[in-house]
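The complex appears here without one of its protein chains, the remainder shown in place.
Chain IDs A and B follow the sequence of writing; residue 1 opens each chain.
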Amino acid sequence: MLVLQAIIDGVLVGGFYALMAGGLTLVFGVMEIVNFAQGILVVLGAYLSYALYSHLSIDPFLGLVITVPAMFLIGIAVYWSMIKPIKQERVIMSLLVMFAVGTVIEGVLDLIFTSNLVEIHTSYVNTSVSVGRLIFPDVYLFAFAMSILLLGGTYYLLYRTRFGRSLRATMQNPTAARLVGINTDWVSAFTLGIGVALAAAGGMVFGQTNSFDAASSYDLISRLLAIVILGGFGSLGGALIASILMLVIQDVVAVVWSPTWGQTTFYIVLVLVLLLRPQGLLGRKAVRAQ
Amino acid sequence: MVAALVAAACGSSGSSSGSGNSSGPITIGISVSLSGDFSGDGLATKQGYETWAAYQNAHGGILGRKIKLDILSDGSSPTQVVTNYQKLITVSHVNFVVGPYSTLLTKPASAIANRYGFVMIEGIGGGPSVFQQGLKNVFDVSASAKFQMITFAKWLAANHKPEKVAYASMTDPFLQPELDGARSYLTAHGFPSAVYKLYPLETTDYTPIASAIAASKAQVVVLGTMPPDGYAFIQDLIQDKYSPQVLAEASGPDQGAAFVKAVGASNTSGIMVPNTWFPGSTFYQNAAMVQLYLKMFGGTANNISADVAEAFSAGEVLTQAADHIKSTSNSKLESYLHSNVTFQSVQGPVKFLPDGENGAATPFMFQWQQGTLQDVLPAGVGSPKPVMAVKPAWGAGA
Partner (left out) sequence: MTALDVTPVGAAAPEHIPYDLPKPVRWGGTSLVLVLLAAFPLLFPNPAVTSIGVFTMIFLVAACGWNIFSGYSGYISIGHAAYYGIGQYTVALVVLHLKVAAGWDSFELLPLAGLVAAVLAVPIGFLLLRVRKHTFIILTVAVMFILQLLAFNLTSWTNGSGGLELPFPTWTGSFFNEPFYYVGLAAAVVACVISWWVRGSKYGLGLLSIRDDEERARGLGIKATPTKLIAYAMSAFFVGIAGGLYVTFVGSVYPQFGFDPNFDLAVAVLVFVGGIGTLSGPVIGALLLIPLQQYFYLQFGNANLFLIAYGVLFILILRLLPGGIAPAVTQLWRRFLVARMLRAAEPPRPPGGDRATPAAATAAEGRDETP
């Protein structure tokens, strides 16, 4: 029974981790850049939702109407100012640039909000639905529903719209895409915008379920990166499966054995999977040389 | 940058044991964590020292000389602590140094102080590793980790028949010994452990552990938490619709208004938390400290962090000792502190054991009753309220 509850917890929490990881994997798939700032961007999203809630009493879920577009624009701005100018070695340079950007954002957040831990306390944070002896916390139910919606929407965007076609084309072969007339710069900018916007949504949930401050980003980014590798770069579905898998493994191990081994087990699973499938669960077959 | 190093070097002439001049201010060197993992507490620590310095300066300073604080930031990093205290001692030539925040940082800090023959009085580094170094210069004015929950354990054993207890704690050098201290006492008195889960610092999801606790149906739950996990556990237990009869957390419920906001006012009743200090206590200089702190930093008395009191206590002990030996010599100070003298502080009496722990420390136990945190244990010290024996169900108390 306990294990079943743990699995449920893992699935629900994994759902919203998929939001944050989804943004990361998409960005890497399209532009081959590792957005090392994703962790701090999630925290930024959390702070934005927190500020709206505590000063203007706007419910965090509703507040997404403001935070998501705002973060989308931030993503675009970051692309044009930071990523586009990189001319050489995009993978490594972008990683370092995003790390630097993340550091600056962290410093600014720390300055504004100080390092006091905060949390968004809505009325539904403590309530839950029970089915038999199983508990489904309300906030996670809402978050899970929202994640499916957003990820589904993004998937629709990718596979049913013209923009999505352009994006996938850029993912597969940027040069060819450009030859066909696709403006890969705008595609990339939009993609980063989407990635950051998803981070905003994930951040809103993160802010409700965790006490956080600017330094919370480090642990987050390492988990997100692990999820993305496991799921396979560029695959939204992979991110979802990997997130759920990670959280379920962690929670079940915590219950059955010990919480201290939960995360370790996940990382070990990650390494094992990668030995057998270096491209991750749903990633494309990797080209060996670089 | 090289020029800066040269300037720093030229500002000194080798090292000395900080005698400074014999008039002019007495300088106290401190490294606090103003950023990084410990920054919230680091800030409170700094405020505590500043309050003490302001108070003491209005009362004649130390040995008739004004106190001047030389504060450096260490970003919660042991590397920086190493450099900071070396600079304070050998470049800034402070007269004394006092401790940083946390066991993790106090350890290297005390080693460096020892190297230069400095005493390190501190209030916030009570993990066993600090005292196991075999150094003679460390003096912790607060109750060390393993004693913090003993008051609670003693009360439970005296008032309850042996029953299952569920334990969970962060694997922290302070919190875990704290929890283990209570656990060993209770186990020795016949209370079995239904659950004993340790979780790492980076855990963000406590639901599995909370579920395990709920499933055990243990009516006594003891948690070695910091505030974030302290709040999260309560939320998770509420979500699990599980209300134990006794719930004690190492920290979280001691955060005043932040705690009430985090868990909801109707859920606080009956929750217990240890603390070495509370605003209403009548120990030495406490009322004055609270008043001065509020004047300097604002807020309400209930929001004053215990770190403030711990830092202030360190300052008080320094004052009393230095005034007694009538000297700024660190070696004389060390001998005096080891001479079984009892000092007074806002946290109660202070008397140092040979390894530097405070043997006279009285860890209090507090309980939320009707919306305020009340001192309930130990019975007979100060004016405690009676303990609420059974915690009300979630949502019922306020």
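In this text, a contact is a pair of C-beta atoms (placed from the backbone, for glycine too) under 8 Å apart; a residue touches a chain by one contact, two chains touch by 3 or more.
Bear in mind the structure is a predicted one, so any value in this text is a computation, not a measurement.
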From A:99, A:142, A:163 or A:186, the answer for touching the chain not displayed is A:99
Per the whole complex, from A:12, A:68, A:198 or A:226 the residue touching the absent chain is A:226
Considering the complete complex, of B:140, B:172, B:240 or B:310, the missing chain is touched by B:172
Of the candidates B:84, B:144 or B:286, the residue in contact with the absent chain is B:84
Across the whole complex, the chain not displayed is touched by subunit A residues 28, 32, 34, 82, 85-89, 91-93, 95-97, 99-104, 106-108, 110-111, 218, 222, 225-226, 228-229, 233, 258, 260-261, 263-264, 267-268, 270-271, 274-275, 278-280, 286-290
Residue positions on subunit B contacting the omitted chain are 1-2, 4-6, 8-9, 12, 14-15, 34-36, 71-75, 77-80, 82-84, 86-87, 89-91, 104, 107-108, 111, 114-117, 127-129, 132-133, 170-173, 176, 200-201
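The working rule: only the chains that are shown with their structure count from here on.
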Rounded to the nearest Å, the gap between Cα centres of subunit A and subunit B is 37
Interface with subunit A, subunit B side, in the complex: residues 35-37, 39-40, 43, 171, 197-200, 202-205, 207-209, 211-212, 215, 227-228, 231-232, 235, 238-241, 261-264, 267
The subunit A residues in contact with subunit B across the complex are 1-2, 5-6, 9, 13, 110, 114-117, 119, 121, 125-128, 130, 135, 137, 209-211, 213, 215, 219, 247, 250-252, 254-255, 258-260, 262-263
